[in-house]
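Below you will find the structure I want to go over with you.
The complex is shown incomplete by one protein chain, all other protein chains being positioned as in the whole.
Chain nomenclature is as follows: A and B, assigned in order of appearance, with residue numbering initiated at 1 for each chain independently.
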Amino acid sequence: MKSQDESKEPQPLSRRRFLQGVGIHSVGAVAMATTLPKVALAGEPSVDASALQDPAPNTLGPDAVEVTLQVNGEARKLQVEPRVTLLDALRERLDLTAAKKVCDRGTCGACTVLVDGELRYSCMTLAVECVGSKIETVEGLAPAGQASAVSEAFAQCDALQCGFCTPGFVMTITHHLRNEKSPTLESAKRACQGNLCRCGTYNRVFEAAVLAATKGAGLPSGGGTGAGAGAGLKGGN
Amino acid sequence: MKRFEFVEASSLAQAAKLAAQPNGAVRAGGIDLMDLQKEHLAEPDRVISIRRVPGAAEIREEGGALVIGPLVTLAQLASHPVALAKWKAVAVAAGEAASPQVRNQATVIGNLLQRPRCWYFRNELLQCARKGGPDCLSQEGENRYHAIFENKDCAIVHASNVSPAAMLFDGSVKTVKADGSRREIPLAKLFVKPEVDITKEHVLEAGEVVEALVLPAKAGGDHSSFLAAREKSAFDWPLFSLAVRLEMSGNVVKAAQIVFGAAAPTPLRREKAEAALVGKAIDEATARAAAALCFEDATPMTQNGYKVAMGTALTARAILAAV
Partner (left out) sequence: MASNSRKNVALDREDVLKLGFAGNVVEKRVTRKDDEVRPWDLETKFQYVGTRVPRFDGLAKATGRAKYTYDVNLPGMLYARFVRTTVAAGTVKEIDLSKALALPGVKAAEQVWDLKNPVRYAGQAVAVVCCETSEQCDDAVRAVKVQYERKPHVVTVEDAIKDDAPQVGNRKNATEPQIGRNAVDVEEIDAALKTAAATVDVTYRTQVQTHTALETHGTVAHFTKDATGAEKLYVWASTQGTFTVREGLCRALKLEANQVEVISEFVGGGFGAKFGADETAIWAARLSKKTGAPVKLMLTRKEEHLCTGNRPDSVQHVRAGCDKDGNLVAWHVRNWGTGGVVPNAGARNPMIYTPRGMKTRKEEFAVLTNCGPQAAMRAPAHPQGAFANEQVVDELAEKLGMDPIAFRLKNDSYKQRPAQYELGKKLIGWERRNPKGGDGPLAGTGARKRGLGVAAATWGVNGGADGTAVAIVISPDGTVEVRNGCQDIGTGTRTLLGLTAGEALGCPKEKIRVRLGHTTDPFGPASGGSVTGPTLSAAGVEAGHAAKLAFLRKLGPKLGVEASSLDVVAGKVTSKDGKSWSWDDACRQLGVESVEITHTRGENFDAGFQGTVGGVQLAEVEVDTETGFVRVIKVVAIQDAGTVINRLTFESQVLGGVIQGISYALYENRWMDRRSGFMLNPNIESYKIAGAADMPEIVTVAFDLANGLNSAGVSGLGEPTVIPTAPAIANAIANATGVRVRELPMTPDRVLAALAAAKGGAK
């Protein structure tokens, strides 16, 4: 892979070279109008000369460029073509494989990570767009070898079967608990709308959310799973 | 995805200039553009990101109107207290689109401009009329999810949740073109019917960039509703959707607007039904009568006749919910 500076390809639009190792955000974001330009009335075209004074755009690629991503509190340098998604950057460049590739189209949530504290499908996000952003994955929720309260609760409630969807759900619930003071089975259910589980664990994920929020409350009662879970009944002996 | 050059514009005017050059595409949230790129339905050599444009992520109230910048996400709009109070249907529509993760990334304006989800259109290997092929493949194909109005040439349904709701308020978009000129286009004129040009969904020119969606204040903003029917309870494309706004005087309707979303290739005003509501008190019977009027001109296809019954029920409910 080549970084842009070694690239032989002409880059006609690039008035400014990308600065290696510097976040893209540091370039170009200066001296801008902070409100939208004045707009002419309908049907009255107006010409705005301000565009001519705008700082030059940043141009990256199409060859690989070096970028620095803030992942789980660490600055990680990597080489990516602009077309590389955040998901592929994490999985294939940084060996952070907790976020999974399942649909690669923003339909399943297995690739869910937090970008600046917000839930995002990393498969629909470009790595180069994330320069300057704070990225969190499941790997960063607890120090190596330990587990976050949410992960802990998932394991306790058996909110997982094959587990392939689990890191995505853990991120979603982590985000939910950070933003919801009194989570319920219902609120967790709403929070999980963008995550899919094929094995069929949803109801236990909702329970895990509630358990994690009330950490230390022990195991949920058996038998029922879901809103208004029933008592731990068993048949036979 | 094909390789591309990634350009971060520092202003919208600059983005317009860059996008006007051959084979460029503007990326706002990028959800739809990337979907098209991954399916090789769009193969831009240059992707122009507007995400570093200062101020572009703001929602402001200006002279009574709600001005929504080009980086405002669906999530932002859905939870905006002023929008929820005065442009309720729009906020609700934004909050019901897709999933939390999509809404955090997808922009309101990108939502208006997204391409149709028709499964013939979205399959790279199929040449449907919208992609320059000889005919609309849904006509004799699998059309259960397709349009029940204005569907003879092409039967896509308009994809955006936001646009029917925004049309209740006579919304418009303000744009800047590559030459720096600006214009304002009412939403009622933004979307292109297949009979006008089957290959486009909106009138924006190459390189024309939307600077804002403007929603004028209207009476009855709090008496507005958005409803969608889906097969799944959430995160599923609507089978049918609509938005309704009622201006009430006491319990009598002074003015009404009904706009269908996922029913026709473009958002569809239902003027006849609107007129029928004026001067009436809303009850179940008036709502149902108006709803029935909305479907008089429906032309269901081989598999989507169910949308007429479903839509009629939903329209009546949306009218009742708006009161």
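In this section, contacts are C-beta pairs under 8 Å (C-beta built on N, C-alpha and C of every residue); 3 or more make two chains touch, one makes a residue touch a chain.
Keep in mind that what you see is a predicted model, and the values were worked out from it rather than measured.
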Among the chains presented, those that the missing one touches: A, B
Identified contact with the non-displayed chain, of B:Phe6, B:Trp87, B:Tyr120 or B:Phe169: B:Tyr120
Residues from chain B at the interface with the omitted partner, ascending: 1-3, 40, 117, 119-120, 123, 125-126, 137, 140-142, 144-145, 229, 231-237, 239, 303-304, 306, 309-310, 313-314
Missing-partner contacts on chain A, residue numbers: 1, 81, 83-84, 88, 91-92, 95, 97-105, 107-108, 110, 137-139, 141-142, 147-148, 150-152, 154-156, 158-167, 170, 189-190, 192-193, 195-206, 219, 222-230, 233-237
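Here, only the chains that are shown with their structure count from here on.
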List of chain A residues in touch with chain B within their complex: 11, 13, 24-25, 28-29, 32-37, 39-43, 45-51, 54-62, 81-83, 104-107, 109, 112, 118-121, 124-126, 128-129, 172, 191, 193-194
For the chain B and chain A complex, residues of the former touching the latter: 1-14, 16-18, 21, 30-31, 34-35, 37-38, 45-49, 51-56, 58, 67, 69, 75, 98-102, 104-105, 172, 174, 176, 179-186, 211-212, 234-235
